[in-house]
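One protein chain is absent from this view; the other protein chains keep their places.
Now for subunit A:
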Amino acid sequence: MNHSSLPHASRRDVLKTSAAGAAIASSGGAIGAATAAPLAEAAPPRAKVSFKVNGKGQNLELDTRTTLLDALREHLHLTGSKKGCDHGQCGACTVIVNGRRINSCLSLAVMHEGDEVTTIEGLGSPDNLHPMQAAFVKHDGYQCGYCTPGQICSAVSVLEEIHAGVPSHVTQDIAAGPPITVEEMRERMSGNICRCGAYSNIAEAMAEVAGIKA
């Protein structure tokens, strides 16, 4: 069998193609519905929004219901950020907005006018890894990898939060501020679930980047 005759299709390309297919199917459905239903039901309200993603300006016109996560994945094809629970419980969708980590699934895209969004794609690239990405690779901070982009975005922000003096639930003296310890990192990472259970390796990766012993 001559494999070279098969067109090369990455998983990302397949996702893009199937998303386009879904868009055609749904617009066909909307046209059909328009003949039978009132206009308001056929055309859900849309709104324009402009924000920067990984340093690049983006102008979108979206169904108002579109979450920031869906805008990133389905409209900008940045599929690094993952949809796990879609309810803010698992952290797989974590991105950094204006320097703070948030659950992109629990935020409407149209509410991010003028914001600066950083996703896993903006932290580093395969040829030029962010130190946290390199540390996750070195310490085997993942198994299946699905939660990893959210874990890494969160981990980068956690170290910044500790350096900025933001206290946590485990900070002994909240008036003084938090020490850089593994205990502090573990508490702050509780919004990122890993069902493979790579937690101890994630903690080691973070400790290395923070310059402490795990």
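In this section, a residue touches a chain if its C-beta (ideal position, glycine included) is under 8 Å from a C-beta of that chain, and two chains touch if they have at least 3 such contacts; residues count from 1.
Quick note on the criterion: contacts and distances are computed from a predicted model.
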{"item": "Name under which UniProt lists the unshown chain, selected from \"Xanthine dehydrogenase YagS FAD-binding subunit\", \"Alpha/beta hydrolase\", \"TRAP transporter large permease protein\" or \"Molybdopterin synthase catalytic subunit\"", "value": "\"Xanthine dehydrogenase YagS FAD-binding subunit\""}
{"item": "Contact residue for the chain not shown (choose from A:47, A:129 or A:180)", "value": "A:47"}
{"item": "Touching the absent chain when the full complex is considered, from A:60, A:78 or A:102", "value": "A:102"}
{"item": "In subunit A, positions touching the absent partner", "value": "40-41, 44-45, 47, 63-65, 67, 86-88, 91, 94, 100-103, 106-108, 110-111, 154, 157-158, 161, 165-169, 171, 174-175, 187-191"}
